[in-house]
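Data block below; observations after.
Shown here: the complex without one of its protein chains, the others still in place.
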Amino acid sequence: MSLPSVDEHAQKLPLEFADEHESLKITGFWMFLVTDVLIFASLFSTYAVFHNSVAAGPTADQLFKMGPVLLETLLLLTSSFTIGLGIYAMRKGQVRALMAWTFLTILLGAGFVTTEIHDFVSFAALHATWHTSAFLSAFDILVGTHGAHVTFGIFWAVTLLFQLKKHGITERTARKIYTFSLYWHFLDIVWVFIFTFVYLNGKLG
Amino acid sequence: MSESEQSITVDEAYEQDNDKSIKFLRPRFHAEAFPTVQIFGYVGSLVLTFAAYFLVMNHVLPVLALLIIILTLAALQAALQLGVFMHVQEGRGMAWQIIPLYLVFLIAFGMVGMSIWIMLFKSGVS
Partner (left out) sequence: MPSFVPYLVHTLFPPTVRLPDILLIDFGLICAGIGVIVLLTKTRRWGWLWNDWLTTVDHKKIAILYLIAALVMLMRGGIDALMLRAQLALPTTHFMPASQYDEVFTTHGTIMVFFMGMPFIFALFNAVVPLMIGARDVAFPRLNAMSYWLFAFGAILFNISFVIGGSPNAGWTAYPPYTGLAFNPGPGENYYFLALIIAGMGTTMTGINFLVTTLKMRAPGMSLMKMPMFVWSTMVTSALILFAFPPLTVALAMSLFDRLFGSHFFTLARGGMPMMYVNLFWLFGHPEVYILIIPLFGVFSEVVATFSKKMLFGYPVMVASIVAIMFLAYGTWVHHFFTMGAGPAVNAFFGLSTMLIAIPTGVKIFNWIFTMWGGRIQTTTAMLYQMAFIPVFMVGGATGILLAVVPADYQLHNSYFLVAHFHNVLIGGTLFGLLSGLYYWWPKMFGMKLNETQGKWAFWLFLIGFWVTFLPQYLLGLKGMTRRMYTYPLGFGWHDLNVISTFGAFIMGAAFVVLVYNIVWSLLYGERDLTGDPWDGRTLEWSLPSPVPEYNFPRIPVVHDRDAWWAMKQKGQSLADLRPEDVHDVEMPKNSPIPFLLGASFFVLGFGMTFAWWPIAIIGFVGIILCLLFSGFDYNDHHHLKADAIRQTEATLGRLQG
């Protein structure tokens, strides 16, 4: 399917919007993301209130190492780019390219989760767990909820790869990949705020 | 659900919508031969991230000014992701998600800001 670039409004709706029932699910998924924004906003509020309540434990400045955090950021930003290219390929009807980009996204996401777990284990070795202080409880639940979202996304993408292999790009699989990409970019946005508001802010002292 | 059905155009879907008088919800679709926007988005996000990182690690400004700047950079990057990668203006008919998204970012920032304000217990004598 080649897209004419002359008059964008005369173009056919992309496959994921072509079926009315399926396109509703995209709107519905946006509404879900709205609720998820507020889940994270509540967690950010808690972190903001508790970020100086370190009790006897370490402070943010003492604890955070920027090396792994930068690596995680790079991995997640790149994975956001790859799934973006996946959607681009999907709109051109290239199923193999779509699967390759999705697979690459999964690998990058797995790299992100591995680095994050490694980071958390190193904190635990310093006895910096959520038993230690309100600050660490708030930090762990904020970053942990994001990490759990990424982990769920990885498994979701794996099931999508199987569906793509079986059905190819149809109205339904296209819609599923599209909603997955929304989810993945959304996690990227959340991470940018975690990077800024938690890690960089922690280094501000 | 059958794939043989003739898919309608962006404009036809728009014309069928009951609320097409709400102009800013009119759907728009990207369509290029080369993924220029995506590459622009990726480079942009990297630049914004590392700009924030270097500003903070070198303490170029007072703390409060830096915090405001890096939060602005983060908000810019969120807008970039939404616009470039998440195709926020796409829809079959009106792109209704735009209104809840505006609202939710307003509420989210309000929630964090107000919570800090309330929980500081510092607005005068208690």
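First chain written, first letter: the chains are A and B, and each begins at residue 1.
Here is the rule we go by: a residue touches a chain if its C-beta (ideal position, glycine included) is under 8 Å from a C-beta of that chain, and two chains touch if they have at least 3 such contacts.
Just so it is clear, the structure is predicted and the values come from calculations on it, not from any experiment.
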If you put the missing chain back into the full complex, which of the shown chains would it touch? A, B
Touching the absent chain when the full complex is considered, from B:I39, B:L55 or B:M111: B:M111
Which parts of subunit A face the unshown chain closely enough to count as touching? 21, 24-25, 27-28, 31-32, 34-36, 38-39, 41-43, 45-46, 49-50, 53-57, 130-135, 137-138, 140-141, 159, 162-163, 167, 172
Can you list, in ascending order, the subunit B residues touching the missing chain? 1, 16, 18-19, 21, 93, 96, 100, 103-104, 107, 110-111, 115, 117-119, 121-126
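The definition used in the following text is that only the chains that are shown with their structure count from here on.
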In whole angstrom, the CA-centroid distance of subunit A from subunit B equals 15
Subunit A contacts subunit B in the complex at 3-5, 8-15, 17-23, 26-27, 30-31, 34, 37-38, 40-42, 44-45, 48-49, 66, 70, 73-74, 77-78, 80-81, 83-85, 87-88, 170-172, 181-182, 185-186, 188-189, 192-193, 195-197, 200-201, 203-205
Once bound in the complex, which stretches of subunit B touch subunit A? 1, 3, 5, 7-11, 13-14, 28-29, 31-33, 35, 38, 41-42, 45-46, 49, 52-53, 56-57, 63, 66-67, 70-71, 73-74, 77-78, 81-82, 84-87, 90-92, 96-97, 100-101, 104-105, 107-109, 111-112, 115-116, 119
